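The other protein chains are all here in position, but one chain of the complex has been omitted.
On to chain A.
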Amino acid sequence: MNRILSVVVNNRSGVLNRITGLFLRRGFNIQSLTVGTSETEGQSRMTIVLDVDDERTAEQVIKQLHKQIDVLKVSDITDQPIVARELVLIRVNSPLQTRSELTALIEPFRASIIDVSRDTVTIQAVGSPEKVDALIFLLHPYGIKELARTGLTAFVRGTDVAAEAPRPYRNRVLSI
């Protein structure tokens, strides 16, 4: 099962190494890990998507993360109302005759073409991992030449919004 952890860390050299080293030596599997600066100077936010067998392993991961001196906060946001996004860049075969078809195909994904060459176009899309998966699936027949995903970044939605959201949608990852 997947768990999404939001981790606030000190923005110091070696911190990423401390976290990934911990995962390596304790045998935890990471699906994706993104890191960047946060709203507070000197602090970074990591979004870690874990692949764990059970609750106990997830709990152990969180506890081990907490033990790191440079880790300031760990939240398991999987079951909370969150906004979660991933960015993907896809370079896909696109001879002139299929180009307009391709443009129509990606339109509902609100994806855009950000680079064009003679035989290929590069598409950028932002969304939930499921949406990115769906786009990749649809583009496959055209011949994907190159693909880069950023991995998931996420945090908890503004509390007022979450409280107002109708119940069935509250626990879902926001999709477009």
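By our rule, a contact is a pair of C-beta atoms (placed from the backbone, for glycine too) under 8 Å apart; a residue touches a chain by one contact, two chains touch by 3 or more; residues count from 1.
Simple rule for what comes next: contacts and distances are computed from a predicted model.
Asks: Going by UniProt, what is the name of the one chain that was not included in the view, given "Fe-S cluster assembly ATPase SufC", "Acetolactate synthase", "Sugar ABC transporter permease" or "R-phenyllactate dehydratase activator"?
Replies: Choosing among "Fe-S cluster assembly ATPase SufC", "Acetolactate synthase", "Sugar ABC transporter permease" or "R-phenyllactate dehydratase activator", the correct UniProt name is "Acetolactate synthase".
Asks: So that we can see where the missing chain sits, which residues of chain A does it touch?
Replies: These residues touch the chain not displayed: 9-10, 14, 17-18, 21-22, 25, 56, 59-60, 63-64, 66-72.
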